[in-house]
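Can you keep this structure in mind? I'll have questions shortly.
Every protein chain but one is kept in place in this view of the complex.
On to chain A.
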Amino acid sequence: MSENKPESGPTVNPRVTWEGCSVLLDINDGDRLVFARLSAGSTLKIGNKTFSLQPLIGCPFGSLFQVESGKEKPYLSRFIPPTEENNVQDEGGCQLQVESRDNRAIIDNNQAQSLTGDDIDAMRRQGATGNEIVEALIANSATFDKKTQFSQEKYRLKKQKKYAPRVLLRRPFSRSICEAYFKKYPARIGFLRVDALSLLLSMANVTANSDVLVLDMVGGLVTGAVAERLGGSGSVCNTYLGGTPYPMEIIRMFNFNNEICKRVLRCSVNYLCAVQNETTEQVSQHEDVCTMESQSDEKTSLSVSTEEVHLSSKNGVSDLVPENELSTTGKTCKAPKAGEKAPKEAIQSWKENGFSSLIIAAPEQDAWLLVKDLLPLLTYSAPFAIYHQYLQPLATCMHNLQLEKMAIGLQLSEPWLREYQVLPSRTHPCMQMSGSGGYILSGTRAYSNTSQS
């Protein structure tokens, strides 16, 4: 079985990092999320120190790293959290132990800690590890013993994050990429929450061998999520209004191999619709237009690249800003290119067979105007899903689709997602939650033949 050997080839989702692979770094349990491409020269900045990412190459995804103070300078080192730590907490049966302490003795006068900043610096110079500093801080805290067990844990965690920061190495998947963006730059992905993204993929029946038409104005997130589900089969056509394709830089954060990248194609709405109404001869007349488009494509992608130079740092690491291929050194750092102009054969096949799914995520467009043009490109009985961060455009779109009898099984829905804190005797919904993950209009294209009686 090929899945037994994750390192065997680029085809099966590898579980170990390699030089040139894209990773998501989770610093201090979600406090900071950074996308990086691993190479000998790439670095990560935590606080005022810079760390080489070299030790992360060849490690399994899911590995945890902690800052260690080396002889010359601090470095990142593999860290395996002791499992007893958890057991100690649980074995005490702390859910049964009644907490008698409270905050009556805690006075907020900033005198509880007797260690000074200079003391800590001195410890560091003598080569104390982050954990030793945390222990020293606890030992020198006048109030630590008076705290409840829960706030003791909180205190320890806060100090650990500061003096012994941890970096979790994660695989970039649509889940983690969407969550990272939603947390940090939700506007860039049109406030599309991970549960809404998952619904789009289900409702549009995205699976291997399908031909999915996507209008993606959310940075390539939807296109990437679809390509992930296709796994190197079928095709995803990333379509766009006008002559300029939409940016899809997010797709480069997935570790897509060439096989998957090849399946991501681009074609303008105008061209797809023109092809729809023409014979093959007329299509070939369009080729000139097509070539011109491709030239403009190149220009656009170039301008996008230069823009990224400003945004990204030069070491191949960026906080959710895709790194530029040009700025990183060495061939190994080059990600395969997705989103080539659709070849004539692909367009011809889409025309003859129709697309098997449609997903629209265009937060700034009128859903109805788009769907009116795009739905006829979909084969009969094929499902579609339209995302919008606002309800009203989808309500209007749904109403119009009903009036025009273009689709059946129409449903306008909104996912609601609540996370829970689960702890002994302290289980409750999390205090903060996302208020909205957006709205989805889904349905199925009906066969409409006016001559039918």
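In this section, a residue touches a chain if its C-beta (ideal position, glycine included) is under 8 Å from a C-beta of that chain, and two chains touch if they have at least 3 such contacts; residues count from 1.
We adopt the following convention: contacts and distances are computed from a predicted model.
When the unshown chain is looked up in UniProt, the name that turns up among "Metaxin-2-like", "Cytochrome c oxidase subunit 5A, mitochondrial", "tRNA (adenine(58)-N(1))-methyltransferase" or "Proteasome subunit beta" is "tRNA (adenine(58)-N(1))-methyltransferase". Remark: the omitted chain is touched by one listed residue; of A:Glu153, A:Asp366 or A:Glu414 this is A:Glu414. The chain that is not drawn here is touched, among residues A:Asn103, A:Gln149, A:Ser233 or A:Asn258, by A:Ser233.
Between the chain not shown and the residues A:Gly62, A:Gly127, A:Gly242 or A:Pro343, the one that touches is A:Gly62. Only one of A:Lys147, A:Arg171, A:Arg252 or A:Arg266 touches the absent chain when the whole complex is considered: A:Arg171.
Within the complete assembly, residues 1-4, 6, 11-13, 15, 60-64, 80-81, 83, 86-87, 90, 171, 173-175, 194-195, 197-199, 201-203, 205, 207-210, 228-234, 352-354, 356, 379-383, 391-392, 394-396, 398-399, 408-420, 422, 424, 427, 429, 439, 444-447, 449, 452 of chain A touch the chain that is not shown.
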